[in-house]
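Pasting a structure here, questions to come.
With one protein chain held back, the other chains of the complex are shown just where they sit.
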Amino acid sequence: MQRYSGFGLVKHALSHHENWQRQWRNPTPKKQYDVIIVGGGGHGLATAYYLAKEFGVTNVAVIEKGWLGGGNTARNTTIVRSNYLWDEAAALYEHAMKLWEGLSQDLNYNVMFSQRGVLNLGHTLQDMRDIQRRVNANRLNGIDGEVLDAKGVQELVPIMDCSKNARYPVLGASWQPRAGVARHDAVAWGYARGADALGVDILQQTEVTGFKIRDGQIYGVHTNRGDIEAKTVGCVAAGNSGVLAKMAGFKLPLESHPLQALVSEPIKPILDTVVMSNHVHGYVSQSDKGDLVIGAGIDGYNGYGQRGSYPTVEHTLQAIVEMFPIFSRVRMNRQWGGIVDTCPDACPILSKTPVKGLFFNCGWGTGGFKATPGSGHVFAASLAKGEMHPIAEPFSMFRFHSGALIDEHGAAGVAH
Amino acid sequence: MFYIYCPYCGEHREEEEFHPKGQAHIERPKDPEACSDEAWGDYLFFRDNPRGVHHELWVHAVGCRKFFNVTRHTVTYEILETYKMGEQPSITADAQGQPREAVAASRQEGVRA
Amino acid sequence: MSNAATFDTRTDSAIPVESPLAYSYRRSGAPAAGPESRVTLRERALLGQLVLRGGAIVLDEAVREVLGLGLPGEPQGLVQDERGERSIQWLSPDEWLVIVPGGEEFELETRLRERLGDAHYAISDVSGGQTLLELEGEAARELLMKTVIYDVHPSHFPVGRGVTTVFAKATAIVRRPSEERWELVVRRSFADYCYRWLLDAGEEYAIGVVR
């Protein structure tokens, strides 16, 4: 792998950038792999990378029906935080956070992880109770965070309307300084380049059309480029997980919904942190290019169309202008939608399935991007060993039978 | 944004008047106590979530407050038919039957009063 | 008489009573209508309002007999008596809104219950829970277009129609009892919001409030 560095950049500039190598190969599928990952988004590529790097499993194929990183990895609003309420979720997201903190160096690819902090605003007394509960739990779980009052919020974000005149005045917030944003595309590309260099075959434009199952054990997949065999298959296909599960003969407790986001035109830097509000229902950060990156909740209906309904966008911008009246004359440039697979308890599924050797990693809902490294790492460990990693264990799909849900709706009330 | 034919109001109305309520035709088991945990979990949580033709329950929340069913394509978002509670769809992923009459009206393009 | 409790909520006229907009007038004032006003707003407060639920055939016979008005035959229908004082509006296949002059509602409910006997139906008095606002003037329709998502074009919303629809971020019933007049039925707790919305959206038409 060609190492990236500032020095290298200068060297390449002097040779007119003619000597840059491909960041990943475009290999021909082999007949057989040790592990097949279905889905070449951030989570799938991270899984492959850690399989190869941490668990020595390098005979791995990542099968992607479109272009790598072309799904939700490319469509989210890039927020990374780990201040989840329940122990199980907090452990998973904090595991990811720790990996984020060294990710650029690990991958030799700058994913621009920027720990500019995330504020979760409280506008009602119950919001504040929930915030206190969550921050207290975070602290005892070793996750950074503090509770701010309205004055503290105002000091951090002077341009926000923290006055009592607001329809729902800001009463305070939770503040996680280590949280922030990252460059979403770079995460997929960095993992792809890293995995490729370790020998993983990334098969783009390859679509899984069925599973090869014998006696309840998986032994491969059918694709539009022929059959490929493996005794371990991990599906990491986000919104399309339900479709894959159906091919394998079972259902999942999932619904795929449209999730919309939008950006303003680029403006000069004015907002240094991520501001989220469940109550007025919107969140915003400003990218390094100057765009205000804005999102809100999911649309209520099932949808694979990568678009949602316009009123969701209207409500979101109403929320943003309510929090930031000065943005009224700023202009919205672009909106788009992703497909998020949501679980009834707003927590993911990392699980064995009724088919032996077939594992699913899905149901991340609106919280997938921030978990990418952690999800990939614990899923890789599970695939390598055939047993779920302890951090992944509580996220079994069978919890929906026993009732052991991990209800993170409070933390996930707004998409992020 | 959808334009939904309410089978009770007999006309198309804006999506903002409706709430989606998930997959249609999920029946509560008649004898819950006889259900295994697995069966009960399936009823509560497990869904078809198809990429394609989907039967779903909606309520005309700001309107007649009636629940009804919608057959909708989850990729194109085209509404193929709407039908009242207690009725069965005429269009399914397997069999694309002839929509019933009232439904035909809902499918017409550019329906105006 | 069915097994339901009826309750006459009204009392003698000496006791002060406040319409849902009482607070709004004090808070936001009421701009007078003038020659420039292209739309006027008037609250018809304290009317009698009943929600009827049941089968159409049974209820139709009863209201014809008791009120002299039949149920509207079609969804979104609105029928009224000759003077426009009493009306019945379709709300859903088994639900109608009856509006009568204030004070008539209890007697009406009682007579309907007598007439309906053991049939399965429900009558709920909601007179205190909603109020009726009238809009008149050449800009009334455009003001409604700013406000409700339902198509209020005359070709789509002829006289004799009434719908429940989205009013800004609340809900309202919109009715068209005559060529010139539109009616809004709004819930009491949302009335101030609706009033402030109409004044704000109507400003460019010099909206006036008739009291």
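Going by the order they are written in, the chains are A, B and C; count residues from 1 in each one.
Just so it is clear, a contact is a pair of C-beta atoms (placed from the backbone, for glycine too) under 8 Å apart; a residue touches a chain by one contact, two chains touch by 3 or more.
The criterion applied here is as follows: contacts and distances are computed from a predicted model.
With the options "Branched-chain amino acid ABC transporter permease", "Extracellular solute-binding protein", "Sarcosine oxidase subunit alpha" or "NADH-quinone oxidoreductase subunit M" in hand, the undepicted chain maps to the protein name "Sarcosine oxidase subunit alpha" (source: UniProt).
Contacts of the undisplayed chain with visible chains (whole complex): A, B, C. Between the chain not shown and the residues A:Y4, A:Y283 or A:W364, the one that touches is A:Y4.
Panel shows chain B; residues 1-3, 14, 19, 21, 27-28, 31-33, 35, 37, 40-41, 43-44, 57, 59, 61, 65-67, 75-77, 79, 85-86, 109-112 of it touch the chain omitted from the view. Taking the complete complex into account, residues 4-6, 8-10, 12-13, 16-18, 20-26, 66-67, 70, 74, 87, 91, 101-102, 104-105, 108-116, 123-126, 128-137, 139-142, 146-147, 159, 167-168, 183, 185-186, 189-190, 204, 264-270, 280, 286-290, 305-307, 309-310, 313-314, 317-318, 320-322, 325-336, 399, 401-405, 407, 409-410 of chain A touch the chain not shown. Residue positions on chain C in contact with the hidden chain: 2-5, 7-12, 15-20, 22-23, 26, 36, 46, 51, 53-54, 94, 120-130, 142, 145-146, 148-151, 153, 155-156, 168-170, 187-190, 192-193, 196-197, 200-201, 203-204, 206, in rising order.
By definition in this document, only the chains that are shown with their structure count from here on.
Chain contacts here run in a simple line, from one end chain through to the other with no loop closing. Of the two interfaces, A-B and B-C, the higher number of touching C-beta pairs belongs to A-B.
Chain A and chain C have Cα centroids separated by 50 Å.
Rounded to whole angstrom, the centroid-to-centroid distance between chain B and chain C, based on C-alpha atoms, equals 31 Å. Among the residues of chain B, those in touch with two or more other chains are 16.
In chain A, there is no position where the chain touches two or more neighbouring chains simultaneously.
If you check the complex, the residues on chain C that touch chain B are 74-76, 91-93, 95, 149-151, 155-156, 163-166, 171.
On the side of chain B, the complex with chain A involves touching residues 1-2, 15-16, 19-20, 22-23, 37-38, 40-42, 44-51, 54, 56, 72, 74-77. On the chain A side of its complex with chain B, the touching residues are 240, 242-243, 246, 251-256, 300-305, 307, 309-311, 341, 344, 400-403.
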